[in-house]
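As you look at this complex, bear in mind that one protein chain is not there, while each of the others sits in place.
Let's turn to subunit A:
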């Protein structure tokens, strides 16, 4: 049954200021358009075509709502509380520390300083210096120390001040963190969380703008997740702490000041699920972390031009949520991956391979992957802008794919 009505895309323009209201970036769920594609038929869809069933699949006692548009409904508009992303991380962390005395934090400047991004602010005063440990600048050994502590049953959270510094701890993360469960024949579990901000910031220079997802993705035995909104930051933080596997939580330097309203009640998200940001019919755009916002900005332009992109924030970088992605591919038959990782050997490259292998028959066009350039991030602002994917490039890629 087809219902034709004109959609109203009443959205506020994307502003690149430091404090963003992520709610305004989300397109309202009730909209649809009628357009005719090259084959001449009319595309319509019913509103609220949300994958709620997929989202509730694996949840048992958790609030399952992975759909970001939940904040739009007017009944819940006044419930919950508004906070910034780093505060959401802080809240998640504090709730877990309260709940389980084995949870501890270690990293540089996490204790008395309160965390270089204020994620651990006030925790040292509350829980003591041993539980929120200020380490010397020795990533290799304090990550190793966290892993050793995890072997005995503690649940440490190792904070890298910048993800790039964790390259120094690569040996510990790969050999001891990822592989110990396997090489000990299942005797030891490593319930560690390694987190930190990565990604391209505002002219931070090459060494401080690294995307480590691509380097860590092949390590067997670890899970990787990337948060992008305050809602999923808190949920993923809690899920990562509760997980028995080692989890690497990728945050982004530029997203710490995002503001959103999150529920008051406790919720934990699933580590292996993707988030349906904007359902659509024409093309599936897969993205994560900061690029989600570039994609949503491009989506506005695309909607005005008459396209209907389906945007999925994959969140789980290892393993990929191929179920959600697959359902989407089967619906739209076109895939665009937008990521901040490098072109060579990045998350997009693995995702392209995974989708091609599993859903090749459903694809009408080759998968297009927009990633950062394979260059060290330059300092100059204009050059730095050109290393990451910009909304204009996303729009033209979609137009090209949908011809």
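Definition applied: contacts are C-beta pairs under 8 Å (C-beta built on N, C-alpha and C of every residue); 3 or more make two chains touch, one makes a residue touch a chain; residues count from 1.
The definition used in the following text is that contacts and distances are computed from a predicted model.
Engineer: The chain dropped from view, which UniProt name applies: "Pyruvate dehydrogenase E1 component subunit alpha", "Sorting nexin 4", "Origin recognition complex subunit 1" or "Gamma-soluble NSF attachment protein"?
Structural biologist: In UniProt, the chain excluded from the picture bears the name "Pyruvate dehydrogenase E1 component subunit alpha".
Engineer: Going by the contact rule already stated, which one of A:116, A:175, A:257 or A:373 would touch the omitted chain in the full complex?
Structural biologist: A:175
Engineer: Among the options A:117, A:142 or A:288, which residue touches the chain absent from this view?
Structural biologist: Checking the options A:117, A:142 or A:288, the one contacting the hidden chain is A:142.
Engineer: Of A:245, A:301 or A:373, which sits in contact with the chain we cannot see?
Structural biologist: Only one of A:245, A:301 or A:373 touches the chain omitted from view, namely A:245.
Engineer: I need the residue numbers on subunit A that touch the omitted chain, in ascending order.
Structural biologist: On the subunit A side, contact with the omitted chain comes from 104, 130-131, 133, 135-136, 138, 140-154, 171-172, 175-176, 180-189, 220-221, 223, 243-245, 272, 319.
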